[in-house]
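In what follows, a structure is listed as C-alpha coordinates, so that the remarks can point back to it.
Of the protein chains in this complex, one is absent; all others appear in place.
Moving on to chain A:
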(Lines give C-alpha, C1' and ligand atoms only; values in the text may rest on other atoms or scores of the structure.)
Protein backbone atom coordinates (compact mmCIF):
# COMPACT_ATOMS: atom_id res chain seq x y z
CA UNK A 1 0.00 0.00 0.00
CA UNK A 2 1.48 3.29 -1.05
CA UNK A 3 2.11 5.57 1.91
CA UNK A 4 3.85 8.69 3.14
CA UNK A 5 4.87 7.45 6.55
CA UNK A 6 7.67 9.77 7.68
CA UNK A 7 10.25 7.06 8.32
CA UNK A 8 13.06 9.62 8.73
CA UNK A 9 11.51 10.99 11.90
CA UNK A 10 10.20 7.70 13.28
CA UNK A 11 13.48 5.73 13.31
CA UNK A 12 13.84 1.96 13.50
CA UNK A 13 10.28 1.31 14.59
CA UNK A 14 9.09 3.59 11.78
CA UNK A 15 10.88 1.36 9.29
CA UNK A 16 9.19 -1.68 10.77
CA UNK A 17 5.78 -0.04 10.39
CA UNK A 18 6.32 1.40 6.91
CA UNK A 19 7.57 -1.96 5.65
CA UNK A 20 4.38 -3.69 6.81
CA UNK A 21 2.11 -1.04 5.30
CA UNK A 22 4.05 -1.20 2.00
CA UNK A 23 3.55 -4.93 1.80
CA UNK A 24 -0.26 -4.82 2.10
CA UNK A 25 -2.06 -4.90 -1.27
CA UNK A 26 -5.47 -4.48 0.42
CA UNK A 27 -6.79 -7.69 -1.14
CA UNK A 28 -8.93 -8.47 1.90
CA UNK A 29 -7.85 -12.12 2.17
CA UNK A 30 -7.26 -11.56 5.88
CA UNK A 31 -10.81 -10.46 6.66
CA UNK A 32 -12.48 -13.82 7.27
CA UNK A 33 -9.63 -14.86 9.59
CA UNK A 34 -10.10 -11.94 11.96
CA UNK A 35 -12.12 -12.59 15.14
CA UNK A 36 -13.24 -9.00 15.56
CA UNK A 37 -14.36 -8.84 11.94
CA UNK A 38 -16.27 -12.07 12.51
CA UNK A 39 -18.06 -10.49 15.48
CA UNK A 40 -18.55 -6.93 14.23
CA UNK A 41 -18.63 -7.24 10.43
CA UNK A 42 -17.12 -3.83 9.75
CA UNK A 43 -13.98 -2.82 7.95
CA UNK A 44 -12.45 -0.73 10.76
CA UNK A 45 -12.29 -3.83 12.94
CA UNK A 46 -10.59 -5.94 10.29
CA UNK A 47 -6.85 -6.35 9.71
CA UNK A 48 -6.93 -4.51 6.39
CA UNK A 49 -8.94 -1.70 7.99
CA UNK A 50 -6.54 -1.44 10.91
CA UNK A 51 -3.56 -1.27 8.59
CA UNK A 52 -5.21 1.64 6.79
CA UNK A 53 -6.02 3.34 10.11
CA UNK A 54 -2.44 3.01 11.33
CA UNK A 55 -1.16 4.33 8.02
CA UNK A 56 -3.48 7.33 8.24
CA UNK A 57 -2.44 8.12 11.81
CA UNK A 58 1.26 7.75 11.02
CA UNK A 59 0.86 10.03 8.00
CA UNK A 60 -0.91 12.59 10.15
CA UNK A 61 -4.22 12.36 8.31
CA UNK A 62 -6.24 10.98 11.20
CA UNK A 63 -6.08 11.77 14.92
CA UNK A 64 -4.86 8.85 17.01
CA UNK A 65 -7.87 9.23 19.26
CA UNK A 66 -10.23 8.40 16.38
CA UNK A 67 -8.39 5.28 15.34
CA UNK A 68 -7.73 4.04 18.85
CA UNK A 69 -11.04 2.26 19.60
CA UNK A 70 -10.58 0.00 16.57
CA UNK A 71 -6.89 -0.63 17.17
CA UNK A 72 -7.60 -1.41 20.82
CA UNK A 73 -10.05 -4.10 19.79
CA UNK A 74 -7.31 -6.01 17.96
CA UNK A 75 -6.46 -9.16 19.91
CA UNK A 76 -3.00 -9.40 18.41
CA UNK A 77 -3.88 -12.99 17.56
CA UNK A 78 -2.13 -12.77 14.19
CA UNK A 79 -4.66 -14.98 12.44
CA UNK A 80 -4.40 -12.35 9.71
CA UNK A 81 -0.69 -13.11 9.35
CA UNK A 82 -1.45 -16.75 8.64
CA UNK A 83 -4.11 -15.75 6.12
CA UNK A 84 -2.11 -13.08 4.31
CA UNK A 85 -0.53 -14.29 1.09
CA UNK A 86 1.53 -11.13 0.68
CA UNK A 87 3.49 -11.77 3.85
CA UNK A 88 2.44 -8.59 5.65
CA UNK A 89 4.04 -8.66 9.12
CA UNK A 90 0.90 -7.37 10.83
CA UNK A 91 2.06 -8.45 14.28
CA UNK A 92 5.16 -6.29 14.01
CA UNK A 93 3.10 -3.38 12.77
CA UNK A 94 0.60 -3.37 15.59
CA UNK A 95 3.24 -3.95 18.26
CA UNK A 96 5.45 -1.18 16.96
CA UNK A 97 2.44 1.07 16.55
CA UNK A 98 1.28 0.51 20.11
CA UNK A 99 4.76 1.31 21.37
CA UNK A 100 4.84 4.48 19.31
CA UNK A 101 1.34 5.65 20.15
CA UNK A 102 0.96 4.79 23.83
CA UNK A 103 2.97 7.77 25.11
CA UNK A 104 0.57 10.05 23.18
CA UNK A 105 -2.57 8.47 24.56
CA UNK A 106 -4.69 10.32 27.04
CA UNK A 107 -6.20 7.78 29.36
CA UNK A 108 -8.48 8.23 32.31
CA UNK A 109 -6.85 7.98 35.76
CA UNK A 110 -8.71 4.72 36.46
CA UNK A 111 -7.61 3.27 33.15
CA UNK A 112 -4.04 4.32 33.79
CA UNK A 113 -4.04 2.86 37.28
CA UNK A 114 -5.45 -0.41 35.99
CA UNK A 115 -2.83 -0.68 33.25
CA UNK A 116 -0.02 0.25 35.60
CA UNK A 117 -1.20 -2.35 38.09
CA UNK A 118 -1.39 -5.06 35.46
CA UNK A 119 2.10 -4.26 34.22
CA UNK A 120 3.47 -4.23 37.75
CA UNK A 121 1.77 -7.39 38.90
CA UNK A 122 2.03 -9.63 35.83
CA UNK A 123 5.82 -9.77 35.60
CA UNK A 124 6.34 -10.30 39.34
CA UNK A 125 5.31 -13.87 40.17
CA UNK A 126 5.38 -13.38 43.92
CA UNK A 127 3.20 -10.29 43.84
CA UNK A 128 0.97 -12.00 41.31
CA UNK A 129 0.54 -15.03 43.49
CA UNK A 130 -0.55 -12.91 46.44
CA UNK A 131 -2.84 -10.80 44.25
CA UNK A 132 -4.34 -13.88 42.68
CA UNK A 133 -5.08 -15.42 46.01
CA UNK A 134 -6.61 -12.20 47.29
CA UNK A 135 -8.68 -12.19 44.10
CA UNK A 136 -9.73 -15.73 44.82
CA UNK A 137 -11.34 -14.57 48.04
CA UNK A 138 -13.08 -11.76 46.19
CA UNK A 139 -14.48 -14.11 43.54
CA UNK A 140 -17.76 -14.84 45.32
CA UNK A 141 -18.34 -11.08 45.37
CA UNK A 142 -17.83 -10.79 41.62
CA UNK A 143 -21.46 -10.54 40.53
CA UNK A 144 -21.86 -7.45 42.68
CA UNK A 145 -18.80 -5.67 41.28
CA UNK A 146 -18.65 -3.22 38.36
CA UNK A 147 -17.42 -4.76 35.10
CA UNK A 148 -14.00 -3.14 35.28
CA UNK A 149 -13.27 -4.96 38.51
CA UNK A 150 -15.15 -8.11 37.71
CA UNK A 151 -13.27 -9.01 34.56
CA UNK A 152 -9.87 -9.54 36.22
CA UNK A 153 -11.51 -11.96 38.63
CA UNK A 154 -13.00 -13.91 35.77
CA UNK A 155 -9.48 -14.52 34.57
CA UNK A 156 -8.50 -16.45 37.64
CA UNK A 157 -8.66 -20.22 37.58
CA UNK A 158 -10.76 -22.25 39.99
CA UNK A 159 -8.02 -22.58 42.51
CA UNK A 160 -4.74 -20.77 42.90
CA UNK A 161 -2.04 -23.12 44.16
CA UNK A 162 0.93 -22.12 46.29
CA UNK A 163 4.04 -20.86 44.47
CA UNK A 164 6.59 -23.56 43.74
CA UNK A 165 9.91 -22.10 42.66
CA UNK A 166 11.68 -24.32 40.10
CA UNK A 167 15.19 -25.67 40.66
CA UNK A 168 17.89 -23.66 38.93
CA UNK A 169 19.36 -26.84 37.48
CA UNK A 170 17.66 -30.10 36.53
CA UNK A 171 20.02 -32.90 35.51
CA UNK A 172 19.33 -35.21 32.58
CA UNK A 173 18.10 -38.68 33.42
CA UNK A 174 20.22 -41.38 31.81
CA UNK A 175 22.56 -40.38 29.00
CA UNK A 176 22.79 -36.61 28.62
CA UNK A 177 21.65 -35.68 25.11
CA UNK A 178 21.24 -31.96 25.32
CA UNK A 179 21.30 -28.82 27.38
CA UNK A 180 18.64 -26.16 27.28
CA UNK A 181 17.78 -22.94 29.05
CA UNK A 182 14.24 -22.48 30.26
CA UNK A 183 12.20 -19.34 30.71
CA UNK A 184 9.99 -19.95 33.71
CA UNK A 185 7.50 -17.23 32.88
CA UNK A 186 5.69 -15.05 35.32
CA UNK A 187 1.93 -15.28 35.78
CA UNK A 188 2.04 -18.92 34.88
CA UNK A 189 4.42 -19.74 37.75
CA UNK A 190 1.82 -18.49 40.13
CA UNK A 191 -1.32 -19.78 38.47
CA UNK A 192 -0.26 -23.16 37.13
CA UNK A 193 3.08 -24.21 38.65
CA UNK A 194 2.53 -27.72 37.35
CA UNK A 195 3.21 -26.55 33.77
CA UNK A 196 6.83 -25.88 34.72
CA UNK A 197 7.20 -28.93 36.93
CA UNK A 198 5.90 -31.14 34.13
CA UNK A 199 8.21 -29.46 31.63
CA UNK A 200 11.29 -30.14 33.74
CA UNK A 201 10.30 -33.76 34.32
CA UNK A 202 9.63 -34.46 30.65
CA UNK A 203 12.87 -32.86 29.48
CA UNK A 204 14.93 -34.65 32.10
CA UNK A 205 13.28 -37.93 31.19
CA UNK A 206 14.45 -37.36 27.64
CA UNK A 207 18.07 -36.88 28.66
CA UNK A 208 17.97 -33.10 28.45
CA UNK A 209 19.50 -31.04 31.21
CA UNK A 210 17.73 -27.82 32.00
CA UNK A 211 19.17 -24.58 33.29
CA UNK A 212 17.01 -21.77 34.62
CA UNK A 213 19.38 -18.84 34.26
CA UNK A 214 19.47 -16.35 37.06
CA UNK A 215 18.40 -12.79 36.33
CA UNK A 216 15.73 -13.75 33.82
CA UNK A 217 12.35 -12.17 34.12
CA UNK A 218 9.15 -11.59 32.27
CA UNK A 219 9.52 -11.87 28.49
CA UNK A 220 8.11 -8.37 28.12
CA UNK A 221 5.33 -9.33 25.71
CA UNK A 222 2.52 -7.97 27.88
CA UNK A 223 4.26 -4.63 28.26
CA UNK A 224 5.16 -4.52 24.60
CA UNK A 225 1.71 -5.35 23.34
CA UNK A 226 0.04 -2.81 25.57
CA UNK A 227 2.44 -0.20 24.26
CA UNK A 228 4.62 0.18 27.36
CA UNK A 229 7.77 0.12 25.27
CA UNK A 230 10.20 1.47 27.85
CA UNK A 231 9.23 -1.14 30.41
CA UNK A 232 9.37 -3.79 27.73
CA UNK A 233 12.87 -2.73 26.70
CA UNK A 234 14.09 -3.12 30.28
CA UNK A 235 12.72 -6.65 30.45
CA UNK A 236 14.11 -7.52 27.02
CA UNK A 237 17.59 -6.33 27.91
CA UNK A 238 17.50 -8.17 31.25
CA UNK A 239 16.75 -11.42 29.44
CA UNK A 240 19.41 -10.80 26.81
CA UNK A 241 21.88 -10.47 29.67
CA UNK A 242 20.59 -13.52 31.53
CA UNK A 243 20.62 -15.97 28.61
CA UNK A 244 23.80 -16.59 26.67
CA UNK A 245 22.61 -18.38 23.54
CA UNK A 246 26.05 -19.95 22.98
CA UNK A 247 25.71 -21.98 26.18
CA UNK A 248 22.56 -23.84 25.15
CA UNK A 249 21.12 -26.00 22.38
CA UNK A 250 17.88 -24.09 22.73
CA UNK A 251 16.10 -21.53 24.86
CA UNK A 252 12.71 -22.99 25.73
CA UNK A 253 9.39 -21.55 26.74
CA UNK A 254 6.22 -23.46 27.51
CA UNK A 255 3.93 -20.46 27.20
CA UNK A 256 3.03 -19.63 23.61
CA UNK A 257 2.71 -15.92 24.33
CA UNK A 258 6.13 -15.73 25.98
CA UNK A 259 7.78 -17.80 23.25
CA UNK A 260 6.35 -15.50 20.60
CA UNK A 261 7.51 -12.51 22.67
CA UNK A 262 11.07 -13.86 22.86
CA UNK A 263 11.11 -14.45 19.11
CA UNK A 264 10.11 -10.80 18.61
CA UNK A 265 13.24 -9.38 20.28
CA UNK A 266 15.04 -8.60 17.00
CA UNK A 267 12.03 -6.58 15.81
CA UNK A 268 11.84 -4.72 19.12
CA UNK A 269 15.48 -3.77 18.87
CA UNK A 270 15.45 -3.11 15.13
CA UNK A 271 17.96 -0.37 14.31
CA UNK A 272 19.46 -0.43 17.81
CA UNK A 273 22.90 -1.58 18.95
CA UNK A 274 21.57 -4.78 20.55
CA UNK A 275 19.83 -5.99 17.37
CA UNK A 276 22.50 -8.59 16.51
CA UNK A 277 22.46 -10.00 20.04
CA UNK A 278 18.69 -10.20 19.89
CA UNK A 279 18.93 -12.12 16.64
CA UNK A 280 21.36 -14.66 18.06
CA UNK A 281 19.07 -15.06 21.05
CA UNK A 282 15.86 -15.39 19.05
CA UNK A 283 17.46 -17.96 16.75
CA UNK A 284 17.69 -20.32 19.74
CA UNK A 285 14.18 -19.74 21.10
CA UNK A 286 11.75 -22.63 20.74
CA UNK A 287 8.44 -23.61 22.18
CA UNK A 288 8.59 -26.75 24.29
CA UNK A 289 6.43 -28.63 21.79
CA UNK A 290 8.62 -27.49 18.93
CA UNK A 291 11.70 -28.85 20.70
CA UNK A 292 10.16 -32.16 21.76
CA UNK A 293 8.51 -32.43 18.34
CA UNK A 294 12.02 -32.30 16.87
CA UNK A 295 13.05 -35.26 19.04
CA UNK A 296 9.94 -37.12 17.94
CA UNK A 297 10.69 -36.46 14.29
CA UNK A 298 14.27 -37.72 14.80
CA UNK A 299 12.88 -40.85 16.40
CA UNK A 300 14.69 -40.08 19.64
CA UNK A 301 11.77 -39.11 21.88
CA UNK A 302 11.42 -41.50 24.81
CA UNK A 303 8.19 -43.44 24.30
CA UNK A 304 5.45 -42.89 26.86
CA UNK A 305 3.28 -45.47 28.53
CA UNK A 306 -0.13 -45.91 26.92
CA UNK A 307 -3.16 -44.08 28.22
CA UNK A 308 -5.21 -46.17 30.63
CA UNK A 309 -8.20 -45.96 28.29
CA UNK A 310 -8.84 -44.54 24.81
CA UNK A 311 -8.76 -40.76 25.16
CA UNK A 312 -10.14 -38.14 22.81
CA UNK A 313 -8.10 -34.96 23.16
CA UNK A 314 -9.36 -31.74 21.60
CA UNK A 315 -6.27 -29.73 20.78
CA UNK A 316 -6.71 -25.95 20.82
CA UNK A 317 -4.21 -23.98 18.73
CA UNK A 318 -3.07 -21.05 20.83
CA UNK A 319 -2.81 -18.04 18.51
CA UNK A 320 0.70 -17.30 19.67
CA UNK A 321 1.74 -20.82 18.88
CA UNK A 322 -0.10 -21.40 15.61
CA UNK A 323 -0.22 -17.94 14.05
CA UNK A 324 2.70 -16.12 15.64
CA UNK A 325 5.17 -19.05 15.73
CA UNK A 326 3.75 -21.34 13.07
CA UNK A 327 3.80 -24.31 15.46
CA UNK A 328 0.81 -26.50 14.63
CA UNK A 329 1.89 -30.00 13.79
CA UNK A 330 4.29 -30.72 16.65
CA UNK A 331 1.88 -30.57 19.60
CA UNK A 332 -0.57 -32.77 17.73
CA UNK A 333 2.20 -35.21 16.81
CA UNK A 334 3.34 -35.39 20.43
CA UNK A 335 -0.17 -36.12 21.66
CA UNK A 336 -0.74 -38.71 18.96
CA UNK A 337 2.50 -40.41 19.94
CA UNK A 338 0.85 -41.43 23.22
CA UNK A 339 -0.74 -44.83 22.60
CA UNK A 340 -4.50 -44.59 23.04
CA UNK A 341 -4.80 -40.87 22.33
CA UNK A 342 -6.85 -39.52 19.42
CA UNK A 343 -6.50 -35.84 18.56
CA UNK A 344 -9.70 -34.01 17.66
CA UNK A 345 -9.85 -30.91 15.46
CA UNK A 346 -11.98 -28.06 16.76
CA UNK A 347 -14.42 -26.29 14.40
CA UNK A 348 -13.36 -22.69 13.65
CA UNK A 349 -10.03 -23.77 15.08
CA UNK A 350 -8.21 -20.68 13.86
CA UNK A 351 -10.46 -18.28 15.74
CA UNK A 352 -8.94 -16.75 18.87
CA UNK A 353 -10.41 -17.81 22.23
CA UNK A 354 -10.51 -14.19 23.29
CA UNK A 355 -7.92 -14.41 26.03
CA UNK A 356 -5.09 -12.59 24.24
CA UNK A 357 -2.98 -11.29 27.11
CA UNK A 358 -4.83 -8.52 28.88
CA UNK A 359 -7.75 -8.49 26.41
CA UNK A 360 -10.15 -9.88 28.99
CA UNK A 361 -9.47 -6.79 31.05
CA UNK A 362 -9.56 -4.27 28.24
CA UNK A 363 -12.39 -5.62 26.07
CA UNK A 364 -14.41 -7.86 28.37
CA UNK A 365 -17.45 -7.97 26.10
CA UNK A 366 -15.70 -9.18 22.96
CA UNK A 367 -13.49 -11.48 25.01
CA UNK A 368 -16.55 -13.12 26.54
CA UNK A 369 -18.26 -13.61 23.18
CA UNK A 370 -15.15 -15.22 21.76
CA UNK A 371 -14.60 -17.35 24.85
CA UNK A 372 -18.16 -18.67 24.71
CA UNK A 373 -17.86 -19.40 20.98
CA UNK A 374 -14.58 -21.22 21.50
CA UNK A 375 -15.97 -23.31 24.36
CA UNK A 376 -19.02 -24.23 22.30
CA UNK A 377 -16.83 -25.28 19.37
CA UNK A 378 -14.57 -27.33 21.61
CA UNK A 379 -17.44 -29.07 23.36
CA UNK A 380 -19.04 -29.92 20.03
CA UNK A 381 -16.21 -32.44 19.55
CA UNK A 382 -17.15 -34.16 22.85
CA UNK A 383 -13.59 -34.43 24.14
CA UNK A 384 -12.36 -36.36 27.18
CA UNK A 385 -9.56 -33.84 27.58
CA UNK A 386 -8.77 -30.37 26.25
CA UNK A 387 -5.16 -29.46 25.47
CA UNK A 388 -3.46 -26.18 24.67
CA UNK A 389 0.00 -24.73 24.95
CA UNK A 390 -0.68 -21.39 26.53
CA UNK A 391 -1.62 -20.21 29.98
CA UNK A 392 -3.95 -17.46 28.76
CA UNK A 393 -5.98 -19.84 26.58
CA UNK A 394 -5.94 -22.33 29.43
CA UNK A 395 -7.70 -20.08 31.94
CA UNK A 396 -10.06 -18.61 29.35
CA UNK A 397 -11.11 -21.99 27.98
CA UNK A 398 -11.43 -23.50 31.43
CA UNK A 399 -13.65 -20.72 32.62
CA UNK A 400 -15.96 -20.83 29.56
CA UNK A 401 -16.12 -24.61 29.38
CA UNK A 402 -17.17 -24.67 33.03
CA UNK A 403 -19.72 -21.94 32.40
CA UNK A 404 -21.24 -24.18 29.75
CA UNK A 405 -21.49 -26.90 32.36
CA UNK A 406 -18.77 -29.26 31.17
CA UNK A 407 -16.10 -30.76 33.44
CA UNK A 408 -13.59 -32.00 30.83
CA UNK A 409 -10.09 -31.29 32.19
CA UNK A 410 -8.15 -28.52 30.45
CA UNK A 411 -4.43 -29.22 30.38
CA UNK A 412 -1.16 -28.07 28.89
CA UNK A 413 0.16 -30.42 26.20
CA UNK A 414 3.23 -30.99 28.36
CA UNK A 415 1.12 -32.00 31.37
CA UNK A 416 -0.53 -34.70 29.28
CA UNK A 417 2.85 -35.98 28.14
CA UNK A 418 4.10 -35.91 31.70
CA UNK A 419 1.12 -37.93 32.93
CA UNK A 420 1.67 -40.42 30.13
CA UNK A 421 5.32 -40.84 31.07
CA UNK A 422 4.29 -41.51 34.63
CA UNK A 423 1.62 -43.98 33.59
CA UNK A 424 -1.08 -41.80 35.10
CA UNK A 425 -2.96 -40.78 31.96
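Quick note on the criterion: contacts are C-beta pairs under 8 Å (C-beta built on N, C-alpha and C of every residue); 3 or more make two chains touch, one makes a residue touch a chain; residues count from 1.
Everything below uses one rule, namely that contacts and distances are computed from a predicted model.
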Undisplayed chain, where the name is taken from the UniProt record, one of "Carbohydrate ABC transporter membrane protein 2 (CUT1 family)", "Raffinose/stachyose/melibiose transport system permease protein", "2-hydroxy-acid oxidase" or "Acyl-CoA dehydrogenase": "2-hydroxy-acid oxidase"
One chain isn't shown here. Among A:62, A:117, A:197 or A:305, which residue touches it? A:62
Full-complex contact with the absent chain, from A:85, A:109 or A:299: A:85
Contact set of chain A toward the excluded chain (per top definition): 1-4, 22-29, 31-32, 41-44, 49, 52-53, 56, 59, 61-62, 66-67, 69-70, 84-87
